[in-house]
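Okay, so here's the structure we're looking at.
A single protein chain has been omitted from the complex, and every remaining protein chain is retained in its original position.
Each chain carries a letter (A, B and C) given by its place in the written order, and its residues are counted from 1.
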Amino acid sequence: MPSDQQHILARAAKEVAAGQIVNLGIGLPTRLFHYLPPDMEVLVHSENGVLGCQPLEGDAEPDLEMIDSGGAYIGTRPGASVFDSALSFAMIRRSRVDVTFMGAFEVDQQGNLANWKIPGKFSPGIGGAMELAQKVRRLVVLCSHNDKHGNAKILRQCRLPLTARHCISTIITEKAVMNVTEAGLEVVDIAEGLDVASLRAATEAELIIDEHRLGRF
Amino acid sequence: MPSDQQHILARAAKEVAAGQIVNLGIGLPTRLFHYLPPDMEVLVHSENGVLGCQPLEGDAEPDLEMIDSGGAYIGTRPGASVFDSALSFAMIRRSRVDVTFMGAFEVDQQGNLANWKIPGKFSPGIGGAMELAQKVRRLVVLCSHNDKHGNAKILRQCRLPLTARHCISTIITEKAVMNVTEAGLEVVDIAEGLDVASLRAATEAELIIDEHRLGRF
Amino acid sequence: MTRLNHKHTTLEAAIAAIPDGASIMVGGFGTPGTPCALLDELLAQGQKRLTLIKNDANEPDIGIGPLIRAGRVERLITSHIGLNRVAIEEMNQGRLAVEIHPQGLLAEKIRCAGAGHYGFLTDIGLGTEIGEGRREIDCDGRTWAIEPAIRADFALVHADLADTYGNLVYRGTAINFNPLMAMAADRVIAQAYRVEAPGRLAPASIHTPCAFVSQVVQIAPAADRPGDHAHAV
Partner (left out) sequence: MTRLNHKHTTLEAAIAAIPDGASIMVGGFGTPGTPCALLDELLAQGQKRLTLIKNDANEPDIGIGPLIRAGRVERLITSHIGLNRVAIEEMNQGRLAVEIHPQGLLAEKIRCAGAGHYGFLTDIGLGTEIGEGRREIDCDGRTWAIEPAIRADFALVHADLADTYGNLVYRGTAINFNPLMAMAADRVIAQAYRVEAPGRLAPASIHTPCAFVSQVVQIAPAADRPGDHAHAV
């Protein structure tokens, strides 16, 4: 795994508190599990119908009827339950998930999220992302700060079709940790060795930065 | 049990076919169970959340968490299931119950049913009757032909608040078995020893009677 | 925020969180599934001006019966109160407001809140007195009534087994409204005959996942209840 991703995941793990119910989106967020303390009492929700899933131990034989929403074979931890898709999304719409981690194509300073469709290029469907984003208590976006061409992904205003509006609490990239506030996008932590001018240059969104309170990660 | 009621129940049992799913309303219909052949494969639905209930054997110790919708302790037969109230009524609204037997205050020749409220005198609520009456495949009403003051209960038009409209298939009283048809209320069977004039006199509804095809019961 | 390991508590502490004027869903169809220990504690603590949502009114001396008799219930949303002559009398005397819904619609209205919707569209009861007063809408050439969801501040539910995270297993016909109410209320207090450590309940046997449950209280099985043998997994 690239070190940027490890950096993001290590920081993201601090957003989880003991006793919480957590949903990990497909891709990078799924790997967050390995960054949580092994004895931490946390139940991971996967929207295909399980609360309390965990990655299979190295050589454990998989149960082919136990997967997470990304299609990986899973085990369960004490306190787990399985249920149908209607109950799974009732749990989501009733805001019984404390925090969800998701990837993004674009985010913006209003806390809008676009992560399901690139018109003309990528439109496989939306899956469970819309309801998770709209209803979760805290949505934390984990993504690279810029796309592979170097373009900004942290925007003033999303251009792609939205997954949900005003849904993001926190954005964690390899460059910064940003909270969405009433005033705008507030930088909480900046990456070790990065200066504020470089961060601003890599970002389209306006960033609120109080250098005296800025953390490093 | 009065012989009139026994007469009604014995005739009503013929409305059940092997392999069916049957709901028995509170009161007289509940006792219909004892008039079905013991080896008949029938599952009795009770709307509080059980399919396949049966009366407790004489001295069987009751399980206090197993009752039917009338509050009687029940057992289950092979093939039974228990479920919550939402699923129980989904089964009803999806017309998965073949036949329901219910009592009535009034019925009429349009197949309307009134069995939940007598304004100013009796209004304990409607329970599950409305959805059962509206959605069951066949609704068979079991009731006395006249009320205790001798007034007609088989009317041209119900006067009490309706449980459901155009819902009744068949009415069985101690005097007659009547099918609700497009043309009106058609007498199928008349009680042994009763003449047609007496039946008409005891009935407010218009009755369609073909004496050549009339059965006795 | 969920705190999985802080849900197991006492009857007294669980019920003390309920204020006067609260709306409370109460599980049960007849006695099975009625959270009698929680209701007895509610009677003892004295909360008043309550709105209760329950399929039926139990009997005068069981479940919500004593609360009604003691004048602590302002409003009852239900489907049938025929087995409680005290509730009927209180209603007829104008001391208890009773709102009647057909039983399956009551279940669905609660389930609908539990699923996070505003309401649903039904044809049940169109053209009848009990269906009057509802807003109607035409869709696909037919008329449908809008049934708004029913939520509540609290739900009191009765389970057979629980674990300390709040996972619940019901038994027999004591299931009835309990899992629906556990989804539909903001805070859910469950009583159970046994409260186990997490991992003691098989994941597939759990009816109400712990995400919906706020507090769990262990109650003693009534000695005279032959049916009260919990089914471990």
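Everything below uses one rule, namely that a contact is a pair of C-beta atoms (placed from the backbone, for glycine too) under 8 Å apart; a residue touches a chain by one contact, two chains touch by 3 or more.
Model, not experiment: these values are computed from the prediction.
Among B:8, B:26 or B:51, the one in contact with the hidden chain is B:51. Across the entire complex, the residue among A:49, A:79 or A:111 in touch with the chain not shown is A:49. The omitted chain makes contact with just one of the residues B:13, B:90 or B:214: B:90. Only one of A:9, A:42 or A:82 touches the absent chain when the whole complex is considered: A:82. Residue positions on chain B in contact with the hidden chain: 17-21, 41-43, 45, 50-52, 76-83, 86-87, 89-94, 96-98, 135, 137, in rising order. In the full complex, chain A makes contact with the omitted chain through residues 46-50, 61-69, 71, 74, 82-86, 88-89, 92-93, 116-117, 123-131, 134-135, 161-165.
Chain C residues in contact with the hidden partner, per the touch definition given at the top, are 108, 112, 115-123, 135, 137, 139-140, 142, 144, 146, 148, 171-172, 204-205, 231.
Note that in this section only the chains that are shown with their structure count from here on.
Most remote from chain B, judged by the distance between CA-atom centroids, is A. Comparing each chain's Cα centroid with the centroid of every protein Cα atom identifies chain C as the most central. Rounded to a whole number, the gap between the C-alpha centres of chain A and chain B is 57 angstrom.
Centroids built from CA atoms put chain C at 35 Å from chain A.
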